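For this depiction, one protein chain was excluded, whereas all remaining protein chains were kept in their positions.
Order as written gives the chain letters A, B and C; numbering starts at 1 within each chain.
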Amino acid sequence: MKSVIEYFRGIFNGIKSLLVGMTVTGGYFFRPGTTLTQQYPDNRDTLVMFERFKGEVVMPHNEKNEHKCTGCGICEINCPNGSIEVIPATEVTEEGKKKRIIDKHIYHLGMCTFCGLCVKTCPSQALAFSQEFEHAVFDRTKLTKVLNQPGSKLMKGVE
Amino acid sequence: MEVKEKMGRLENEEYIINMGPQHPSTHGVLRLVVALKGEIVQRVEPHIGYIHRGIEKMCENLTYQQIIHLTDRMDYLSAHINNEAVCLTVEKALEIEVPERVKYIRTIMSELTRIQSHQLFWATFGMDLGGLTCFFYGLRDREKILDIFEESCGGRMIVSYNTPGGLMNDIHPNFQNRVKEFLKYFRGVIHEYDDLLTGNVIFQERSKGMGVMTKEEAIAWGLTGPTGRASGFSCDIRKHNPYSAYDKVTFREILYTEGDVFHRYLARMEEMRESMNIIDQLIDNIPEGPFTAKMKPVIKLPEGEYFQSVETARGELGVYIVSDGNKNPYRVKFRSPNFVNLAPLNLMARGSKIADLVAIGGSLDLIIPDIDR
Amino acid sequence: MEKSQLYAAIAAAVPEAATAEGKQFVELTVAPEKLKSVMGRLRDESNLSFDILVCLTGMDYGTDLGVVYHLRSYAFNHMAVVKTRISDRENPAVDSVCSIWPGAEYHEREVYDLLGIRFNDHPDLRRIFLDSTWGYPLRKDYKDDVNIVSK
Partner (left out) sequence: MEFSIYDFSSFTAWIDQSLRAAMSPGMAVAIEMLIIGVAILIFYAIVGLFLVYAERKVCALMQNRMGPNRVGPGGIFQTIADLVKLLFVELVPIKNADKILFSLAPYIVIIASFMAMGALPFAKGLHAIDLNIGVFYLMAVSSMGVVGVLLAGWASNNKYSLIGAMRIGAQIVSYEISVGMSLVTIVVLAGTMQLSEIVQAQQYGWFIFRGHIPALIAFVIFIVASTAETNRGPFDLAEAESELTAGFHTEYSGIRFAFFFLAEYINMFIVAAIATTVFFGGWMPFNVYGWEGFNKVMNFIPPFIWFLGKTGALIFLIMWFKWTFPRLRIDQLLTLEWKYFLPINIINVLIMALIVLLGWHW
């Protein structure tokens, strides 16, 4: 007799547990406001990334097309994957001294792991992360970027 | 031919199937060569190495700050805890004391990492057993933690937030509010996890008594994390060898004695609740102060060898660094929990059905990049 | 148990090992041929009972190869490090500890795979990550011009 009671208790407890599960899914079905889907390409205008989001490394330029990179190469040393190459040049200043500046600050986005060491270690805060996240390109060579804009100069007062 | 040799002689009516490297339930590029008799698993032979990147070798050419970004990519669901392990080892070697604030933040971040990892475990485990809806609920809740990470660390999964001596940057001003919001939200929905899977009669039938590891076996094989604790092996590093701020909080070590799939699952469910308790105790008391200790730009560890274990979401991660005094480590070894937990799979799965093999594999919560490194 | 006490206990239990009170853990250095008996006693001695093999690391010390074992006791929660050095680089071999800690099986396969140290009496000594065409990448004299780019 006891085993018979156990048998039916098992059945009813089982059915009960199944119904409890169904209330969860059914609850969401009948409350369609809980939908979380983001309509991504449609909501691009309103999509705001967090300000610290590590999208890609950029070199901010001011309105006079000046940047802060002195070409010291610390970012290049600190990069674990060799995704940064600094090609230096020398410039003769007004006092006649030779000064190291950058010719090209090359950034290989395809190799970058977004560890943030270059941005963190830069002594003159010349680098920053942008919130751009749409990196897809049709040609891999396009992932290699030159960060300093053409014709840009070193900002005054940055050593 | 090669497979046949490795699996030994096939007995009558046995046949071999390859699960993986591309298989829906191996959670990555794990390949299980399974000898079956009907549906009964006779032997399982895990083949790993499909995502072996030689992280230990790569570390030998990197500085200590640079190692961090590689450890993210081992157990990518415990990225923050992996980072912390390396940082703790380096800090121990340098004998520097990190600020209290850093310790608190690290602990909170670690526990958030643990919760999100267990959420993903719940999601994928439900999917392994055929309950596809679990996947979406688990990921839905995990998203909230990832947003917290993204706001403070800049990364979602691969956070790279720790650095030897402290943190990359201070927590976002919004951090505490967001975490509290999340805790409130998650306490409200965690009952769905139980309703949908834990209490479900089908799930219990599927998972109870499957893949049993006794306490003795768990100790001998070195199973750690929820996998070991479900067997009664009290192996919580947070409890036994506390690091960061774990000595300042009270929490329960989840221990069961059954050691089957169901209790491994249950251990993770309970750990999520415990982690929330830990965060509760810390989140309002984060002390003010700097977010990093004073560090030289080039870290050189004194000659010697250093070992530190931490409790990741999957078990004990040991970091063993041998230094010869240079800016690069001489040898780095990661004792990754999954690598050890995978080893007794054959023992656990032998004699069970092919569906149970999936459940057992799921209950170990394997992360293949952590196994291969 | 304090570290000094543990040191004394270990030194008493395994006199053939060179025991030192290391910076972090008690460190033992054992000759490869005595390794297995030392390990067996470390596990079985009731006041040591190192029943967990936490970590097994293969090392290349430049001239010698070595294996480092991190042991922990479940009952006492103390740790010790056992080291062994093999001077034969061409054909290195140590005894397997799989019979003492079954969990050592994968660790030893990994060490064999990456450093080429053979483990005698291992139940299934095959390469675990790489295929047979690779060398032993964790050795310091490993050369790979294609995959290793150093600045």
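Note that in this section a contact is a pair of C-beta atoms (placed from the backbone, for glycine too) under 8 Å apart; a residue touches a chain by one contact, two chains touch by 3 or more.
Because the structure is predicted, anything quoted here is derived from the model rather than measured.
Chemist: Considering the full assembly, with which of the depicted chains is the omitted chain in contact?
Modeler: Touched by the chain not displayed, across the whole complex: A, B.
Chemist: Which of B:48, B:79 or B:196 touches the chain that is not shown?
Modeler: Checking each option in B:48, B:79 or B:196, the one touching the absent chain turns out to be B:196.
Chemist: Out of A:26, A:60, A:82 or A:123, which touches the unshown chain?
Modeler: That would be A:26, which touches the missing chain.
Chemist: Quick one: which of B:131, B:259 or B:369 touches the chain that's been left out?
Modeler: B:131
Chemist: Touching the hidden chain in the full complex, which residues of chain A are there? Just list them.
Modeler: 11, 18, 21-22, 24-26, 28-29, 32, 34-37, 39
Chemist: Pick out the residues on chain B that sit against the missing chain.
Modeler: Within chain B, the residues that touch the unshown chain are 15, 17, 23-25, 39, 126-137, 140, 196-197, 200, 202-203, 205-206, 353-356, 358.
In this section, only the chains that are shown with their structure count from here on.
Chemist: If you connect every pair of chains that touch, what shape comes out? Choose line, ring, star, complete or other.
Modeler: Here the contact pattern is a line, an open path with two ends.
Chemist: So the centre of each chain is just the mean of its C-alpha atoms; given that, what is the distance between chain A and chain B in Å?
Modeler: Taking the mean C-alpha position of each chain, the two centres sit 24 Å apart.
Chemist: Taking the touch rule as given, give the residues of chain C at its contact with chain B in the complex, in rising order.
Modeler: It is residues 23-25, 51-55, 57, 59-60, 68, 70, 74, 77, 79, 81, 101-103, 105-107, 110, 114, 126, 128-130, 137-138, 148, 150 of chain C that touch chain B.
Chemist: Can you tell me which positions in chain B touch chain C when the two form their complex?
Modeler: Against chain C, chain B makes touches at 6, 48-49, 52, 54, 56-57, 61, 92, 219-223, 233-234, 240-241, 304-307, 309, 316, 318, 320, 322, 331, 333, 335, 339-340, 342-344, 372.
Chemist: Where on chain B does chain A make contact in their complex?
Modeler: Touching chain A: residues 62-63, 65-66, 68-70, 73, 133, 140, 143, 147, 150-155, 158, 160, 163, 168-169, 172, 192, 195-197, 199-202, 297 of chain B.
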